[in-house]
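A single protein chain has been removed from this complex, and every other one stays in its place.
The letters A, B, C, D and E name the chains in turn, as written, and every chain counts its residues from 1.
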């Protein structure tokens, strides 16, 4: 039985489409010994509760992925040890020799298992892929793309018979540019048919770069995509959260795109931390019947936060 | 009858020349629906109260100007709709075709009306000019200068028979340099006789750039100019507020310039926000008889704040 | 009597719209003692020969303007002393106090005299204006614009009753961007009504910046404007020469613009010098009856060169 | 019958492993009307002569590919029209909508046809793939990778049952970094199994970036790879040519790598041009029996050049 | 009699090797009139209490050194006037002519007096040296090194008969690189035998630069060195505190180096201030018998803070 997704009603006095959980931040560094920060993490319904893959930067500032479990999606227990990916096929050891880092995970139920994608260090950042059946044993596949790439997000089903992924080609540093592209694969190992999807929009909250967020949400009208956009202020970056709607069959066609952001740094836990002014979504839980969406996002590259909204209103918002 | 300007006495235990209002921030995003932030705004005495032009960045992060009204200069009501400038002459539509943004307004009573200057987007930032008689209808004139320019501040009367403006030539991004210049005009449309006024001062709070602030305040000794100066720290910019005294007849001659800043980010609402560590003055109300000056400034590019000081002490300060 | 402009027929075997003089370079550093280089210079018909204003960088690398005279437009005699501009009105000494440099001159016959515009150092580069009746005495007017600006080019008659100028707002260094704007003045001192004219074109010879060249040439179809455009290669800039046609009455409307360049560095005197790979036009002599245009341009920021073409073909070219 | 590859013996008095053709440059802009430059081009034996795909930048500075034919590999006739790629499958029109540029081609005989790879503009540079049977009709396949990528070079046969390609991930500008990677494909459309091959070597001629050159040459000892390496001097880049030997079965293992360059800019046609100091190899003709290799390379991004060497000596050189 | 060093026991529920004082920040700008901020300061046991040299940036943002006294190392009284260094020998006036700034002091008891080192402005930042016997009169020696250098830290005794110093060569701005070097001197005036000690470690908290902190602490196993390391995040720098162990006789040999940081910005007074996210250690008090170390560090370039740890555990930590 699917558990009820975590939820709080919209606070009185606001008409925001997305609103913050009053319990934010819901996960902090205290959840793992020697952790510097826990943020930008991905959560799915699993069995009669929730499981997740969390970004945990330790005090060496090595970036690792850790598993977590929760009954209610709010209180989380994390494995103190990083996930040790087993080779998913005979050639994976070739890329595992030199582990650099693993960060910003996404998790997607696809066909028969949970796939994890993340930013994987292999002579530069690229998109790592792995899977698990049980959130105990994790298996690694080959990196999807050449460096430099980040924010790889799998679609939850095949499209036109092919696996599909969004990603954001970038560079080896803290990239000051970035568009979202779509790629296809027959086998989750070889990727092609790359198509451009979303570009930054000058003079807005998403003027510097955009990157995929949670697993795309299938709706009757298209794929609802929550993503982050970045603005370069007079004094650094501001990361916000927005939404767009992609064509169901040819997702590189953008049907609608919300002009405003849905969430932007405002609370102290989003404004103050290792990276000031960051709201970075990595997962969403959806209850279509209840018209509810709960979004997990990182705050200031330091903590895990939660926000809520109505599915129908978010869809409506993309057309604004 | 001119209303009393907002005022608080100097707090006990400090000898600061300028001190903050205990009611800061006095205007926040809540004053306008869909606002991301309200800051860097200009206020004048109007009829038996106060009116102002406010910088309101919406959640698309488009920068707009909005009108506001107040009885006491502290509590403000803002028009939820941006100011829609009507063409001030037949050729203004040529520059209005492509509205990009309007921000950092100043307001000046000059001869028979209130003039507004702001940073206007026209193939890059430049200085927009408009006017109003009633803070209801606003009329736009032609941009004063070629891009790239910001922080245009009109003098409150003609000097040598000409209209006069301070501005800060810059570039198309978040300029890491900038001096204040003086320019003249016979008609507020054509500008010339550009003269250099103030340069940054190495190794001080104003080492990176300086830019005009409130409308210059005429005193017996010269034009009292409050302005912002910027320092580049190990980790970003710090915007502070200082003062100088310019010659009454040839304002490009600097008679005195305060070595210290008058105000620098210290409170949380100045340190934490969309742009950390910003104090940015745009307007001042002066009561000469009471020896009072109240300065409106933006905090962290997020809120509107207020500070108070004695006219005579600020003048004295410029000679320090 | 107007002298015949310098001319060579199109070399056999080429169909180029513009072709180089076989006598290039026509002026080198040897024309002035202590000169490092002579280039980017402006030439007009004067009395029964030609006169010009030349950019001469001396061996201190100070940039100065010198007068030159020629019988045939090919052989030039230059004044070994820089032009000493006399104040054109009582306030010019204010900007003459601190001479930094004067470079890239243009000369235009306008109403009753020859006007000179150049890049003038005044707390950064801006557009200087002066005039002469006789190429003996030169008088300086006020700078047209605030810094940072370059490539100011006057139109040869009033348009809509106003003097008119093209310029290229830039920054204080070796600007890697730049569009051409149009500005108007009632008196050549105060300027306004700034309008955008030409932007760079991505992925072409003019992708980095564009700037005005010779005095616009009035034709029945519009103002024929020769200008330079810059491409950023894998290893520096390449400056080329192109053409556009502007509306006679509203010159900020572009009627036609040649897609190709007309001239790009190819000869050693354009490829090798103080600044490799530069073709930079500053003047054109036109013989409408003979359908001839001769363009003076700088080569590699080191020498003065000459190119020829047919007026009708260049016009035709702008429509390609 | 295979024609004799172009050849000149080593000049007396030198022991260089690679030496220049005395007929350099062998192709210049004159070979195509409206060409600005012809360089970085690929040549193969075809029927009883040679064919090639040439990089031709026109005078708009659009980068195009043109076909060429030659009897002796020295004298070339080029098609004045760019290659118009026909869609190789039904989805190619999706990426052909917006042609930006096509440059730096390589040509490889693979199984039953000639494949062409090039740098293809699709929201940034990436690796285009096409094929031809006859150098008349060309068919385009999908781009191999996401942007930003350049210097895609196909291996001339399958390795481990998969198509194989070298490429150099880069960024959207004139990338100041770059390593060579290896990728595999079952179908020339979807690519994966990306492996790192060659990194720059600090403090040498290849300290800034390296990129693939001609089609790898199969030898008994491994794949002989000629490539370019770039050094950042005090005043720009220097592009040179070097060699390495890769494992036959696992080409991401480097068996040997020549410490010196084989060719570096020295002649005027390599030092002076649109991009100074560039030697850029794109193709090699090999006559194993005669122990001859002839390398086609671009000079100064302006002309096509030719160099010769002995196969055995080049192999020997990689072990130096 | 040596006073007890300030101390608090480790808070319950944490196993951190270093923990913060509950009284942080212990010194703020209020300690000196006209101070903007007080931070990055050095403290030693002196007579029956403690003395120190404090970095005080005034409101002009001039950086000065001030003396301070304390009974308990927690409550501090500071001299409102900056230290005026007297020439330590006849040639010191040559470098004192042009005082720019003095910041980031360290204090070391060496042989017979307290030596002070600091970042001294002399045509760029370099390492200043002075001494005092009584914290009343201070005498300046010559700068140790050429610009650009910072973070000069003297060893507390001669090594191999020579005075010894750590420093961090840098550049004239906010250096984004930096290694720690060791230098020797026979007389504290002339320095040589420069040896490399510590480099940044890629992909960790100390990936951008490292610099010396408190006076090295002599232990039986080597010199215990606390130092700062800097990481470049997506949005600025993060300064943390770590530890290493150097060979007693050849301190350029690193015996051990802690992989994790010991302290990284976490509290508001470390995260929010003139420079966000800074923990910067400058001094340590050691009580070997009690196994206690108390570290003074700057928070956010704004305040002075204190942290405590056990000597034995810190040593143990360096071997982790």
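Points to keep in mind about this one:
Operating definition for what follows: a residue touches a chain if its C-beta (ideal position, glycine included) is under 8 Å from a C-beta of that chain, and two chains touch if they have at least 3 such contacts.
On a predicted model such as this, the values are computed, not experimentally measured, just so you know.
In the full complex, the chain left out of view touches C, D, E. Touching the chain that is not shown, out of D:76, D:163, D:177 or D:205: D:205 (per the contact rule at the top).
Per the touch definition above, the residue from E:144, E:164 or E:210 contacting the chain not shown is E:144.
Considering E:30, E:94 or E:291, the position touching the chain not shown turns out to be E:94 (whole complex). Screening D:238, D:278 or D:305 for touch with the missing chain picks out D:238. Contact with the omitted chain, checked across E:11, E:33, E:93 or E:172, is made by E:172. By the touch definition given at the top, subunit E reaches the unshown chain through residues 91, 94-95, 122-124, 126, 142-149, 167, 169, 171-172, 177, 179, 181, 183-187, 189-196, 199, 252.
Across the interface with the omitted chain, subunit C contributes residues 33-34, 36, 58-62, 100-101, 121, 174, 236-237, 272-278, 301.
Think of the hidden chain as still there; on subunit D it touches residues 15, 203-205, 207, 231-236, 238, 259-261, 264-265, 268, 271-272, 276-277.
Following the convention adopted for this analysis, only the chains that are shown with their structure count from here on.
Simply put, subunit C must spin 120° to overlay its Cα atoms on subunit D, rounded in steps of 5.
Across the assembly, the mean Cα position most removed from that of subunit C is the one of E. As for how the two copies subunit A and subunit D face one another, over half of their interface residue numbers coincide.
Averaged C-alpha coordinates give centres for subunit A and subunit E that are 41 Å from one another. Along subunit B, residues 236, 272, 276-277 each make contact with two or more other chains. Chain contacts in this assembly follow no simple pattern; the graph is neither a line, a ring, a star nor complete.
Taken together, the chains touch in the following pairs: A-B, A-D, A-E, B-C, B-E, C-D.
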